[in-house]
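Removed from the display is one protein chain of the complex; every other protein chain stays in position.
Moving on to chain A:
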């Protein structure tokens, strides 16, 4: 049989890719030297995109690697591992990445929103995979750790709903201030 017993290792993910609907790279992180040069990487990405962008399936075997993927509007997410890797582990990484981004972008997972929040993406991937090892697979934890604070976004850029969310807390704050001041002799 082809695969000897899998060498037990935490190194699971070979690459994480995000391409746009022209197949251009928006994000790519390779964790080992399967594709050492940029040229080889881009060729691989092109091949991957050509083979997957028309189909709705979520898994494929390409160039001897297992590729799990997911598309949304104009974005294509890929997680790549060895062909002997547990496909469901790779799937867990893909789902975590997608769900984290979905929360961070407020369900608005599309190219423009992503480009406006590139630092969030960088930080999220950094929290999900470290050097090929799955660091975290729970999107809640990832979002929590990335901790993109909304408050350094100027008020004008915030949506009305957000401001509404803020209002009750301002109310309670004023209540507290009143309490404190009234409690004082």
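One rule holds for everything that comes next: a contact is a pair of C-beta atoms (placed from the backbone, for glycine too) under 8 Å apart; a residue touches a chain by one contact, two chains touch by 3 or more; residues count from 1.
By definition in this document, contacts and distances are computed from a predicted model.
Enquirer: Quick one: the chain not pictured, UniProt calls it what, "MKKS centrosomal shuttling protein", "Coatomer subunit gamma", "COMM domain-containing protein 1" or "UPK3B protein"?
Expert: Looking only at the record, the undisplayed chain corresponds to "Coatomer subunit gamma".
Enquirer: Considering the whole complex, not just the chains shown, which residues of chain A touch the missing one?
Expert: So the residues of chain A touching the missing chain come out as 1-10, 22, 25, 27-29, 38, 41-42, 51, 55-65, 68, 70-73, 83, 86-92, 110-112, 115-116, 118-119, 122-123, 126-127, 130-131, 133-137, 141, 145-149, 152.
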